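Below is a structure I'd like to ask you about.
Note that one protein chain of the assembly has been removed; the remaining protein chains are unaltered in position.
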Amino acid sequence: MFEIFRTVVMRDLVLALRRRADLMTVLFFFVIVVSLFPLAIGPEMSTLRMIAPGVVWVAALLASMLALERLFAADYADGTLEQMLLTPQPLALLVLGKIAAHWLVTGLPLVLISPLLGLQYGLSGETLLVLLFSLLLGTPALSLIGAIGAALTLGLRGGGVLVSLLVLPLTIPVLIFGSGSVEATASGMGGEGHLYLLGAILVMSLVLAPLAAATALRISNE
Amino acid sequence: MFEIFRTVVMRDLVLALRRRADLMTVLFFFVIVVSLFPLAIGPEMSTLRMIAPGVVWVAALLASMLALERLFAADYADGTLEQMLLTPQPLALLVLGKIAAHWLVTGLPLVLISPLLGLQYGLSGETLLVLLFSLLLGTPALSLIGAIGAALTLGLRGGGVLVSLLVLPLTIPVLIFGSGSVEATASGMGGEGHLYLLGAILVMSLVLAPLAAATALRISNE
Amino acid sequence: MSSRLVNWFKFSSPSTFYPLAGKIGFWSMVVTVVLLAVGLYMSFFVAPTDYKQGEGYRIIYVHVPAAWMSMFLYVLMAGWAALGLVFNTRLSAMMASALAPTGASMAFIALWTGAFWGKPMWGAWWVWDARLTSELILLFLYLGFIALQSAIDDPRRADRACAVLAIVGVVNVPIIYYSVIWWNTLHQGATIQIRGESSMDPLMLTTLLIMTLAFWAYCIAVAMARVRSIILERERETTWVGEMVKEGRA
Amino acid sequence: MLEVRNLECVRGDRRLFRELNFTLREGELLHLHGHNGSGKTTLLRAVSGLLLPSAGEILWRGKDIRELREEFSAELIFIGHKRAIKDDLSAVENLRVACTLDGVRISEEQAWKALERIGLYGFEDLPSRVLSQGQKRRVGLARLLLNRAPLWVLDEPFNALDKAAVGLLQGVIREHVANAGVVLLTTHQEVSLTQGAVHSLQLGSGELGHV
Partner (left out) sequence: MLEVRNLECVRGDRRLFRELNFTLREGELLHLHGHNGSGKTTLLRAVSGLLLPSAGEILWRGKDIRELREEFSAELIFIGHKRAIKDDLSAVENLRVACTLDGVRISEEQAWKALERIGLYGFEDLPSRVLSQGQKRRVGLARLLLNRAPLWVLDEPFNALDKAAVGLLQGVIREHVANAGVVLLTTHQEVSLTQGAVHSLQLGSGELGHV
């Protein structure tokens, strides 16, 4: 069982590493979106500090939406996904493996670099820590929820944007609690409450999302 | 000559219309991104009004960048692009046709809906008009410039970063002048200057981008 | 008990449900017309003027029923979709897809009337308030459902995919709904309490209830009409539709 | 082993076949014939459980494959029109991942052996992206040499293969049938598979005839 999970994760990690440049794109996108705002809004530090949590979180959300498209699409196009449906392994496990690899490649780097970006917006030490934590809890949830959308839209002529349409409404709670936790910390109210809620969402999606995504995959391949 | 251009535009428009959902989704993506910020930042109208031009413009930039991915990728995958390289028509013309269709499908609806979104952020009448105009000049330029990047991504395996690096410096002026024009109008300084510059960028990219993209396509397909 | 069960299964087949839906739809339409006539008359001429908000408040008689229906219909739609996914009954899936456009239009009406109302009340068409935002998200959930449905050609596959989406979305609804607690909100809270005092004038309340019932009847009528056309389209190959067309009943 | 009962498949508003019945026992092969678009791929995908038929049943060892699910998958190899290999992985890596997911544990050495046998000697370590059309297909087919699943469903496996590879694959299929395997295949090419009990089914007419 674990052997299978490991194989899937390793396979996807190796594939990602073979395209090292691809690996950087999501990160790069994240950094760029965050850096564009000062350009578009203007350089006043007080405004920037106020909008910082929101901007970082929206950028994280968009970056993970962007990456989602590639979660199943390549496997679908070359037929390896079809073969996964035909293996004697529980599909939800394979899906979980793919999501895990996907998060390691796209979500984790983004989490790690976020304090640096927060610093640019003048956030304080404690706030940065909460930002890091909220992203650490939130981005896996985004990947998990997004996987459902990615599975549903597989092979459809809607493409990536349809995924966003389906998934973004579902991820809004993550966004609200995530940015809420940082804002609450910044304004001295303590962000623990929000972080607990984020954790709850993560656990829930960890249990439900692979199953839903597996069902969606079976439907999409019919 | 015009016959050829028309055929390419019509082909891509028909393809887009066949994907009814697809046509709307770029629009929805734009709307959703713009709507996410108040959720992440908070509901104070004064802050929102201040960041509105920047948010709308960054959202427009992201929406057209994301949509660009599909400009050549599908044709590349199914081999029709290869065949376009082998037609006796000037490639730049075909590329221009593809870009035009792409803008009509993804850029124009986004321009048309922008006043509604500006209204949500409490922008005034004149500012809305300038927002509309700046997007009308700016989004075709974004499509044109982006096409170069899209053409280059085809060959290079996961060269996403390189493309962003190439394309982003070129799109940043569009972003700055675009949001600048709206901000200047909002603060009563008049946005005409910015709009003229936007127009200049549009004309320049209209002349150069199809050629550059055509060259890039030949290189990618070698 | 068992006879009732049989009855239910009988109506879960499109061919027997089709004429039933016609009857339900017809009578709902009649009820809608009557209730709307009464309700609109009362809302414009009978209900008293609000002492705080003047005449403009009368939009509430459209706004609130629409808002309620939009939320209720989503849950109903998800329920039908889930039934269809689990038991593979064709009719449930058709019901779900018949409800989606109605729900979306209700959400749209609630937003539109709310925005219309907001201009005189708050001085803005739109504020980023939790209630308003959650309604907007609800509209997006509906639109996502419809977009997914129209993006998949094979209707059976579309039904199943949409069912997954609707079910996942319904998990999200209470979360969005309770986010009100973390937000300070400009929008009115619940005025109609099931227990305890209602802060509303009884006449206003009656009018509101009549309008709500009218909206109910309308939604039922429209959903039935739509499900009938969906049944016809999807079952066009079957003999019963063929016979009906021959007899000129469709 | 494999029993198809009253199968009907509808695509769009076209009924491809109906009332299709056949049974395959151990050591039997069914060669599906039919012109382009007659529904061969559709039938093979339905038998593999990838596609829900509009009516009828497919039984494996007497049980419906929809109920068996993973159990049925464990006994099946399906090779379709798509190549099902990752362009960025080498031939060896592709083969090893595929086998692990199939639940077959193979050593590095076995993988190399199988690839050599299928004629990819010298190409085992290249990313599959650079392989030629026929070489890519061979990578996908190498699974057949390692997996002992009894039921093989092969959709035009000879496509794009050169003569040597066609001969080799014929041998592998014959061997499998001789070892009491069950094979369901379709191809437009002339091939000789006349060992064991070979049935042939013509789609469009719906008859099952013995060769």
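Every chain is named by a letter (A, B, C and D) in the order it is written, and numbering of its residues begins at 1.
What we mean here is this: a contact is a pair of C-beta atoms (placed from the backbone, for glycine too) under 8 Å apart; a residue touches a chain by one contact, two chains touch by 3 or more.
Computed from a predicted structure; not experimentally measured.
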Option from D:47, D:79, D:101 or D:165 whose C-beta touches the chain left out: D:165
Touch criterion as defined above, residue of D:119, D:140 or D:181 at the omitted chain: D:119
Residue numbers in subunit B that touch the chain omitted from display: 3-4, 7-8, 11, 14-15, 18-19, 74-75, 78-80, 82-90, 94, 221-222
Residue ranges of subunit D at the interface with the undisplayed chain: 11-12, 34-38, 40-41, 81, 119, 123, 126, 130-135, 138, 156, 159-166, 188-190
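As a working rule, only the chains that are shown with their structure count from here on.
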Identity of the most central chain, Cα criterion: A
Whole-Å separation of chain centres (CA-atom averages), subunit C against subunit D: 49
Computed distance of Cα centres, subunit D from subunit B, in Å: 46
Touching two or more other chains - residues of subunit C: 140, 143, 147-148, 151, 156
Residues of subunit B engaged with two or more neighbouring chains: 19, 21-22, 25, 28, 32, 39, 42
